[in-house]
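A protein chain is absent from this complex, but the other protein chains hold their places.
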Amino acid sequence: MLYREAGQFITDYRADKSIFRLKQERWGFYLLLAIAFIFIPFIGNDYWFSAILIPFLVLSLAGLGLNLLTGYAGQLSLGSAAFMAVGAFAAYNFHLRIEGLPFLVSFLLGGFTAAIVGILFGLPSLRIKGFYLLVSTLAAQFFVLWVFTNFSWFSNNNSSGVITAPQLIILNHDFSTPVGRYLLTLGIVVVLGFLAKSIVRSELGRNWMAVRDMDTAAAVIGISIPKTKLLAFGISSFFLGIAGSLWAFTYLGTVEPHGFDLTRSFQILFIVIIGGMGSILGNFLGAAFVILLPILLSNISMNLLAGAIDPGQLENFQKIIFGALIIFFLIKEPNGLAKVWQTFKQRSRVWPLRF
Amino acid sequence: MTTNEHLLSLNNISLSFKGVKAINNISFAVNRGEICALIGPNGAGKSSLLNVINGVYQADEGEINFDGESKKNMSPHRSAQRGIARTFQNIALFKGMSVLDNVLTGRNLKVKSSWVEQVFNIGQAPNDAVVQRKKSEEIIDFLKIQPWRSSLVGSLPYGLQKRVELARALAAEPKLLLLDEPMAGMNSDEKAEMSRFILDTQREFGTTIVLIEHDISVVMALSNHVVVLDYGKKIGDGTPDEVRANPEVIAAYLGTKH
Amino acid sequence: MSFFFEVLTGGLLAGVMYSLVAIGFVLIYKASGVFNFAQGSMVLFSALTFVSLLERGVPFWISFIITLLIMLVLAWAIERFVLRKLVNRSPITLFMATLGLSYIIEGLAQAVWGAQVHALDIGVSDEPFEIFGMLLSQFDLFAAAIAGILVAVLSFLFSKTRTGISLRAVADDQLAALAVGIKLNRLWFIVWGVAGFVGLVAGLLWGARVGVQFSLSLIVLKALPVLIIGGFTSIGGAIVGGLIIGSSEKLAEVFLGPYIGGGIENWFPYVLAMLFLLVRPSGIFGERAIERV
Partner (left out) sequence: MITDTFPNLLNFQAFDKPLSIAIRHKQLGIWHEKRWSELHQELLQLVQLLKEKGFKAGDTLFLLSHPRPEALLLSIAAHWLGGIAAPLDPAYAKSKVSALLNALQPAFIFAEGQLQVDQILNLGLSQKLIIYADARGLSHYENATLQAYAAIKNLQPIDYLKQLSVAEPEHTAFVFYRLNENGDVNLQQLSHAEMLAQGRKLVKQEVLTAHEEALAARAFAASGHVRYLLSPWLLAGFKLNFPENIDTRDIDRRELGPTLVAGTSATYQRLHALVESRLPLPNTLHRRLFDWAISTSKIDFFLRRLIAYWLITRPLRDVIGFSRTRVPLLVGERLPAKSALFFASIGIHVKNWPDVADWQQSNIKANIPKIESKKVLSQQLKQAGATA
């Protein structure tokens, strides 16, 4: 609507593969990055970084992880938090037990460990579909947490299974300040975001969607279902694993296994549903929603209702509202906020005409 | 028993669901480069037969010889690798993907680069991507669906979806193409167009085609070879004219309205 | 040896509880193909309502009736405002909707009745008595009896009454059922209502056992493996599955626990269910469908 497309045509296929076809979109995105990396660090305060921005980023990443599995490959999972836990605890142990291992590397290794565990619990998906798969992912959820609580080795014999963040130092620059942790998280999330985008646009991404939309046809045109599904589990868990490390070490600082319990998995699932299945952007929208709504509610009850509602009740209302929202989205906009954005963009492309 | 000019031959195939015989001891052979039509009343077992040929169903008895290799049964994946592509009676496209992406998935077996190479756009990936895109575009051009290249298949009219599904099958550059009622629910113009596409496919790519079709006029116009099924049995097999002359066929099929 | 049997029967009787919840699932799944994750919160909600009424001095049966009515209203609301708007959506979607539903119901229950634990006494003593040299809980036997009766009644209803028959028809083929003029909406309402009733019974028994508290809603997680093993569409299967899960997890806890660490009953049922799946992907009693293409 506001910008012209005329004259933006492609003369080779490589150009057509770029994520933002129109230069205006490209610029808009760069601007966004600039704001996130340069502007916000200056204006943001510690509360914003620690209580809103960092968890927002980490949950976006987690949602991304689950979205790859559920939104793109169509495999439902209730075990997301378990894979986050694996990532976090693995990273912690790598960093703890390998002398002088840069923590970024240990994050990465944590991610890979999560991927392996993910593939293990994904194996049943080769024989079973739909709800039946829930069993496998729930098994992961409970088994993993049980392991981390029962075997204190994983938490370096900490009585309550708590693990603590390593020194966040890259090239002897300390990232443990709120701004530092924000920038660190942002950097990792942006990189992984691009990675995810190029995965879903690659052949693998297409195969995932093919399996999701019609697995019989996918098999008939020669897509290897087992490979496709297991890769989905592996890669999804890799993203979740990294998100776990960030959750534990750049957001909370210390975490116990039950920081990754079933409710966390649900929270991530909600992010995906509200944000939009099968969309990268959606995870960020969904995460923002899930983070901001409670804050909004509590502010309302604080300021408008002058704290008439006690926190316990507030939590209940939150639950009700979230439940209602989930149902609302499933009924009205099954493809979530991302779809809303998509529709808006499409409408404005043809504005002032209808189509 | 398969001589060289037979691309596909079925020997005494039988299949049953829960005791009900869907296919009863059927044998026939398809020559290289021919268009072979399977006809017969609804429930004659035509679709089931296609499903057996490319391994969606596993035959209870009998064996399939494809391209000089005999198998009792094959997985769909294996049969795709060996060059069998197909379309489905009720369209089985990937509704959430664009036309181009659907056609691209059809080429998944031709892709040279590994997924890692593709994700990081290294190694063979950059060239491979271009090659696959070009091939897909050629198919899109061949079936004249350029205007819808980037629209979601779910949003396209029925006739077009049928064409896109054919495109996806052709993208695999198959030796054998199985078409399950490619013209079901089309008007005469669309049928004519689709027939033309099918003929061109056979001529341009030398693809052997086995198709199921109810419209006898289309069958007679298109096919070099007709096999007639009724209640899971083969009751006719030969050139269109031979079949048209076959009294049993007339009784079982041509007599009844379809 | 007798100790083994003691654990076994204890497990079996606990399994009865699982079965009770699982039955609620099966009913709804048969009728609407919905995997109702909210079953657990329905159990919690009903128990909480009941006990709160009781605490406010309402007589036992009155509060039972009231609770039942509330559960019916709930069922009606669910059918009217959720299911009806999600007809012929994918099962996954429906499942996620019930996930949202469970959040609403739990939030509602605690917002109205508070989150503290309530003790519930339904007048059945829980002190164990000895039989064939092993200790059995009187309460467990009572629960088993109730479950038995419930199952008997349900299976009678579903084999004899019109509703029951149309339910089976729907389970077989929704379109065909619609064609012969079965009103799905009405059926769904009934089924959810019955599921609510079953949930109430289960809620009372569990509540009396462990106290009425939030954790009640978590037994839904146990019901899942039960269903996997028993098959989603068979009440009998739900019972058997419940018994298998109940007993095996207790046995595992007692005999495996010491070696690999306690608290394994959280995940053991799932592992067991997975093993089942690998052997028999559609459960013991569930029927396998042929894929049409």
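Think of it as A, B and C in the order they're written, each chain with its own count starting at 1.
Everything that follows uses one rule, which is that contacts are C-beta pairs under 8 Å (C-beta built on N, C-alpha and C of every residue); 3 or more make two chains touch, one makes a residue touch a chain.
A quick note: this is a predicted structure, and the numbers were derived from the prediction, not measured.
For the chain that is not shown, the touched chains among those present are A, B, taking the whole complex. Among B:149, B:214 or B:244, only B:149 touches the chain that is left out of the view. The missing chain, though absent from the display, is touched by one residue of B:34, B:67 or B:137; that residue is B:137.
Residues of chain A in touch with the missing chain: 1-2, 4-13, 16, 349-355.
By the touch definition given at the top, chain B reaches the unshown chain through residues 100, 133-134, 137-138, 140-142, 144, 146-147, 149, 200, 203-204.
Note that only the chains that are shown with their structure count from here on.
In terms of the distance between Cα centroids, chain C is separated most widely from B. Centre-to-centre, using mean CA coordinates, chain B is 47 Å away from chain C. For the pair chain A and chain B, the distance between mean C-alpha positions equals 41 Å.
For chain A, the set of residues touching two or more other chains reads 216. In chain B, the residues touching two or more other chains are 56, 88, 92. Considering their complex, residues 35, 82, 85-86, 89, 91-93, 95-97, 99-108, 110-111, 115, 221, 224-225, 228, 232, 261-264, 266-267, 270-271, 273-274, 277-278, 281, 291, 293 of chain C touch chain A.
For chain A in complex with chain C, the touching residues are 76, 124, 127-128, 130-132, 134-136, 138-139, 142-143, 146, 149-151, 216, 262, 266, 269, 273, 312-313, 316-320, 322-327, 330-331, 334. By the touch rule above, chain B contacts chain A in their complex via residues 54, 56, 75-77, 79-81, 85-86, 88, 92-97, 101, 104-106, 108-109, 111, 115, 118-121, 126, 129-130, 132-134, 168-169, 172.
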